[in-house]
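The complex appears here minus one protein chain, its other protein chains still in place.
The block that comes next holds chain A.
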Amino acid sequence: MSNSAAADPAPDHAGQVGPIIAAHRDRPGAMLPILHAIQRHLGWVPGAAVPLIANALNCSRAEVQGVLDFYHDFRRAPPGRHVLQLCRAESCQALGGLALEAHARAVLGLDYYQTSADGALTLEPVYCLGNCACSPAVRVDDEILGRVDQERFDALIAGLRGVGATA
C-alpha cells in the first residue's frame, strides 16, 4: 500500500489518475487493473477518478461505481500511513484470533475501517491471509506476520507509531 496519499496535502487527483488510466485502458477487462493501479499510487480511489475511468472504458459512471462498491479492497477515502489487517477467519479463530481482535480494537481505540487520530494506521478485517499454519495472522501493508500474540501485536503497533517505520 502506498503511503503517499496522506502525505500529499493537495493531490491533483485527476492529473495523477489520467496517465494511470491511459497506461491500462487498452487491456481487455481493464477495470480492475486500473482501479488497483490508482489505489497503489494514491492509497485510495478518489471520486474524481470515476468519470475519467468511465470515459476511458466507454461505460457509465454507475458501472465504475458499481465495481468500486462491490469489491472489499477498494477504498473511497484515504487510509492512514499504514493499513493493518486482522485475519478473522476460522484457523486464526481457533488459535485466539478473537481475543487478539478484541485486544487490537481496545489498544487502538479503533473500529474496523477507522483511521487513528495521528494518521498512523487504518484498521481493517481480512478473511484469511493464507498463513493459517502460523495463525493468528495479520497484515501490515504488504508484510504478513504470523503467530501474533498480544505482546507481538503491541510491539508491532509501537513500531508503526514511529514515523513511517514498519515493524
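The criterion applied here is as follows: a contact is a pair of C-beta atoms (placed from the backbone, for glycine too) under 8 Å apart; a residue touches a chain by one contact, two chains touch by 3 or more; residues count from 1.
The rule is short, and it goes like this: contacts and distances are computed from a predicted model.
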{"item": "Omitted chain, identified by the protein name its UniProt record gives, among \"Iron-sulfur cluster-binding protein\", \"NADH-quinone oxidoreductase subunit F\", \"Response regulator\" or \"FAD:protein FMN transferase\"", "value": "\"NADH-quinone oxidoreductase subunit F\""}
{"item": "Omitted-chain contact residue, chosen from A:Ile38, A:Val67 or A:Leu100", "value": "A:Val67"}
{"item": "Contact partner of the left-out chain, one of A:Pro19, A:Pro51, A:Gly130 or A:Gly159", "value": "A:Gly130"}
{"item": "Interface residues of chain A (partner: the chain not displayed)", "value": "28-33, 35-36, 57, 63, 66-67, 69-74, 89-95, 126-135, 137, 139, 142-147"}
